[in-house]
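Note that this complex is displayed minus one protein chain, with the remaining chains in position.
Coming up: chain A.
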Amino acid sequence: MTKYTYTEKKDTRSGFGAGLLEAGKRNPKVVALCADLVGSLKMQDFINAFPERFVQVGIAEANMMGIAAGMTIGGHVPFTGTFANFSTGRVYDQIRQSIAYSDKNVKICASHAGLTLGEDGATHQILEDLGMMKMLPGMTVINPCDYNQTKAATIAIAEHHGPVYLRFGRPVVPIFTPADQVFEIGKAWMVSEGTDVTIIATGHLVWEAIQAGEQLEAMGISAEIINIHTIKPLDEEAILKSVSKTRCVVTAEEHNRLGGLGDSVAQVLIKNLPAPQEYVAVNDSFGESGTPEQLMQKYKLNAPAIVEAAQKAIQRKG
């Protein structure tokens, strides 16, 4: 399988901060809003460069979503920043009516997604956001996997017209995608080709999938690894092409197994190419306090869990 190494680890939220600054340089209409979490969202560089294009709304996320929607009128491209929980569940109706249904060009940028916020516990973690956002008609949903991909995605969504949910996280994770990549919304990235099982991963689980692929290779199993960074619109063609070859699939995501990437993939397969599928996802529960590593282990969101799921999927092929 294709080898991936890294020399540096960084948080994906810093990729967002760097991408936001770059998007701001490229387009003077890009504006940023934050609900009292500038440091956590890494928005300070943008604020330093473009102080007049930043809106601090205070701890008032509903108001932030409405203001962002209003700012699109007149041609601005607003990026909102807060934790994923407060970017989605807290303001679902504001997003639904004022942004999605109104087709406003707002970029909802959400950090601390999934379990890997860690010690703060379930009130600040969220495992339902992908589901909520992908159910909104017209919403593009993106969950990049490392610093470079997050930066590239941030720049790309500024150039895309329409509402976008961009989800990223807090822990430092290996940087293994190219710094000079061009991010294509809705296009899967073939991480490594294989023949026995397709592993489809998003976000922090992509690096885990690569680790799993190496372990499987050592066991004589050839895994094809695909990174789906855009959960909606989904690259159905890439999924079907791979599964038509491997005939079984593992989906891996830092999300509830209900409503996430796994369900999106399952819908594609059911309709076109029924195949055994194993979910690596949280089994319909809330998170809890702990270090990110402890949580990923306890909730089985790591390389060993992907290896086990791959073996199961292959067995089910019969």
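Note that contacts are C-beta pairs under 8 Å (C-beta built on N, C-alpha and C of every residue); 3 or more make two chains touch, one makes a residue touch a chain; residues count from 1.
One rule holds for everything that comes next: contacts and distances are computed from a predicted model.
One subunit of the complex is not drawn; among "ATP-binding cassette domain-containing protein", "Nucleoside ABC transporter membrane protein", "Putrescine transport system permease protein" or "Transketolase", its UniProt record names it "Transketolase". Only one residue in the set A:70, A:162, A:186 or A:290 touches the chain that does not appear here, and it is A:70. Screening A:12, A:85, A:98 or A:116 for touch with the missing chain picks out A:98. Chain A meets the missing chain through residues 31, 52-53, 55, 57-58, 60, 62-76, 78, 93-94, 96-98, 101-104.
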